[in-house]
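== subunit A ==
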Amino acid sequence: MTVMSVSRLRRLPRAFVFGAAILIASVIVATFPSAFAPYDPLAMDYVNLLAPPSAAHPFGTDNFGRDVLSRVIHAYTIDMQIALFATLFPFIFGTIVGAIVGYVGGVTESIFGRVVDAVITFPFLVLVIAIVSVLGPGLINMYIAIGVVGWVFYARIIAAEVKVQKRLDYADAGRAMGYTHARIVFRHLLPNAITPAVVYWMTDMALAILLGSSLGYLGLGAQPPAAEWGVQIADGKNFMATAWWISVFPGFAIVLTGLGFSLLGDGLAEILRGRK
Partner candidate 1 sequence: MSDTLLSAQDVSKDFAFGRSLLDVVKGAPIKAVHALNGVSLDVKRGETLGIVGESGCGKSTLARCLVRLHDCDGGRVVYDGTDIATLSGADRRAFNTKVQMIFQDPYSSLNPRMTVRQILSEALRVHNMRPKVEIDARIAELLDLVRLPQDAADRLPHAFSGGQRQRIGIARALAVEPEVLVADELVSALDVSVQAQVVNLLLELQDRLSLTVVFVAHDLRLVRHISHRVAVMYLGKVVEVAPTETLFKAPKHPYTQALLAAAPEVDPTRRTRRVAAKGELPSPINLPSGCLFHTRCPHAFDRCVSDVPQLTPRRPGHVAACHLPDPELP
Partner candidate 2 sequence: MTEPILSVRNLTATFGQGASALRAVNEVSFDVMPGEVLGLVGESGSGKSVTLRSLLRLLPVGGHVGGSVSWHGKDIVRMTDAELRAVRGGQISMIFQEPMTALNPVLPVRVQIEENLRAHTQLDRKGRNARAKELMDLVGIPDSARRLDEFPHQFSGGMRQRVMIAIALASDPKLLLADEPTTALDVTIQDQILNLILDLRDELAMSVVLVTHDLGVVAATCDRMAVMYAGRIVEEGDVTQVFAQPRHAYTRGLLGSIPQAGTERSMLLSIDGTPPGLAAIPQGCAFNPRCDFATDICRRTRPHLTGDGHRAACHNSDAVIAAGSPVKKALSHV
């Protein structure tokens, strides 16, 4: 049994294994940050302001003397939450809407097409910033802003795929069986249509972290003194020349996590395609 699972692991795409390893580690860190962080992320140490990386502070300290490593580690909690919460609602809502639109077609589809056009015309970031500005800064409002826009992309992917699937005979077989439309859409078509949306979801989580960090940087997302990578980078922007470590290490964390999601998405796409 163990031998088999090891050999099965070997057969998985390398991208998938690396991506999964990075993300599993990230989730563990995000869940138990205190177990890994050497200091309290909010504890200020006025003796060690802007200290460069050393044995005591591997990532150095910031302008309040806070340990950058501890802040990067604690930021995992918020940033992984952003990755999940900013994308979960768009994924679920978009999937349901897309499935219905793709199945019903006709006028519904035309109307949906115009909504998609309207949303796509605006640059995503600009639209989200506009919504957050109206609602006021903060994580919850940021989730709402991303959710209002983001579901459209999932819905579009699912609608296209459901349209392909509904022409296949098994959909007609379901109708000939007298199954309800809801059963045909959600039990039969959706499981066969969802693959590209799941792959996109992985990429989207990486984008959400970037977006969350950008909004944090702009002061529209997570609020200081909370440890969040975007906030941290913003904290360090005035000290780039003298204390680069304040911004660069959170930047690395963003890159690493983003890489994890991208690799997982690529690997997942490969696995799911292969299965077909």
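Basis for inclusion: all candidates are chains of the complex that A comes from, given by their letters.
FYI, a residue touches a chain if its C-beta (ideal position, glycine included) is under 8 Å from a C-beta of that chain, and two chains touch if they have at least 3 such contacts; residues count from 1.
As the structure is a computational prediction, the values presented were derived from the model and not from experiment.
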Touch-positive candidate for subunit A in this complex, from 1 or 2: 1
Residues of subunit A that touch candidate 1 when the two form their complex: 168-170, 172-179, 183, 187-188, 191-192, 276
